[in-house]
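Only a part of the assembly is drawn; its chains keep their places, and the rest are absent.
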Amino acid sequence: MELIEVNRENGRAADALRPVKLTREVLKHALGSCLVEFGDTKVLCAATIEEGVPVWRRSSRAGWVTSEYAMLPASTNRRSKREQGTRKGRSMEIERLVGRSLRAVVNLKALGEYTVTVDCDVIQADGGTRTASVTGAWVALHDALALWVEAGKIPRLPLTGQVAAVSVGVVDGACLLDLDYTEDSRAEVDMNIVATETGEMVELQGTGERITFGRDRLNTLLDLGDAGIRRLLDLQNEVTAFRSEDED
Amino acid sequence: MELIEVNRENGRAADALRPVKLTREVLKHALGSCLVEFGDTKVLCAATIEEGVPVWRRSSRAGWVTSEYAMLPASTNRRSKREQGTRKGRSMEIERLVGRSLRAVVNLKALGEYTVTVDCDVIQADGGTRTASVTGAWVALHDALALWVEAGKIPRLPLTGQVAAVSVGVVDGACLLDLDYTEDSRAEVDMNIVATETGEMVELQGTGERITFGRDRLNTLLDLGDAGIRRLLDLQNEVTAFRSEDED
């Protein structure tokens, strides 16, 4: 992998993640919760389960997993307005992405007619809030479903695997993993990758912000992303012991 | 003070506050921030300062202090809906209360044409979110103004004093200080008191939820509240060293 020498904050290497932390059980009322930190980016993920499913899912006899995403006004550099009245397109795009990513590893039939909502509320934003959200949301989802099993509501964990996400991008010509805000805001190419523990992708979203990108660039970025996601999946597994569970 | 023997969680006395914590500087981007905890109630208060004032204040040549209040969906017992589209009357009532309380101790002329917004976002709710908000918001406000002074934007701290708040109420016939959620939801009388370090009140809001209340009851409740607020003001002073500052 041709990685140009770059100057990143704290001497971070081009292919290094920021310090990542996954703290579980941070909320009293939510069934599952996880404070996920990718460096200075902090997102509070909370999973709750309600009986029933949305009207348009009723005939399916299966469950539903959805997500909501919002930023606290003071989470950003300049205070951002609360989304009352009109939703921002960006927030709706992100919450749709998180929902699709989680559903990729849930057996909705096995879940039964319950709706899991994972709220991702950004406490502090420093780039990568959507990838942190996916990564933390999986932990919150796991914990909520595990409690649901414990409570005897469903016979076994309806999770078919793990899912995590990371950003990659081209900044000043260099391919970088896990962009922070200052990198992201001057990135030439910006890409978000969501993948499972099989190494296959669930979502791939790349945008050439100032330049276009060819197949070679794409492949370098995907290699970077794969490696980053592997580390995030390991960390998820470490805190939840999901894979060993799974083996039972 | 006639305090009936009561059974409160963790053996708390009728005139005892829950464990209170004021943690400053919890956010990177906000000028001032404070995570306030009244037992399991946790509110993130963040103060930001913007140039200019609302249109209707323009002619005054003075500043403005305002507040916004919201609850994270997973902060409550049952997941609560995000206030997109329509605001809840309750939230608007609380943010108006916080704003008025803070303005009672700010010299708006001395602030100059700046608007301070203190966002109070409830991370976890267990009763008393509005009184925790007022108490934590003052700390965030203090810290933001102190930085503003440091930055040379204003010559000196435009704070004329401290302000804190506590709830009192009648539960099963007993007068209690600082109600938690289970107490609050079965309270017969529910009262919020906002006061300054002079011992005088800024706001007093009492509601007979199931019974009415007479003057004796009122006086017992006010005595309880006074004592609680004195302790909260001391704690604020401890973390910010405001009063000694003031003496300079």
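By written order: A and B. Residues from 1 in each chain.
We adopt the following convention: contacts are C-beta pairs under 8 Å (C-beta built on N, C-alpha and C of every residue); 3 or more make two chains touch, one makes a residue touch a chain.
Everything numeric in this text was worked out from a predicted model, so none of it was measured.
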Worksheet entry | Overall copies of the shared sequence [whole complex; 2 in view] | 6
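FYI, only the chains that are shown with their structure count from here on.
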Worksheet, complete the sentence: When centres are defined as mean Cα positions, the distance from subunit A to subunit B in whole Å is 34
Fill in: Interface residues, subunit B side, partner subunit A - complex
27-30, 33, 40, 44, 46, 48, 50, 68, 70, 72-77, 79, 82-85, 87, 117, 119, 121, 123-126
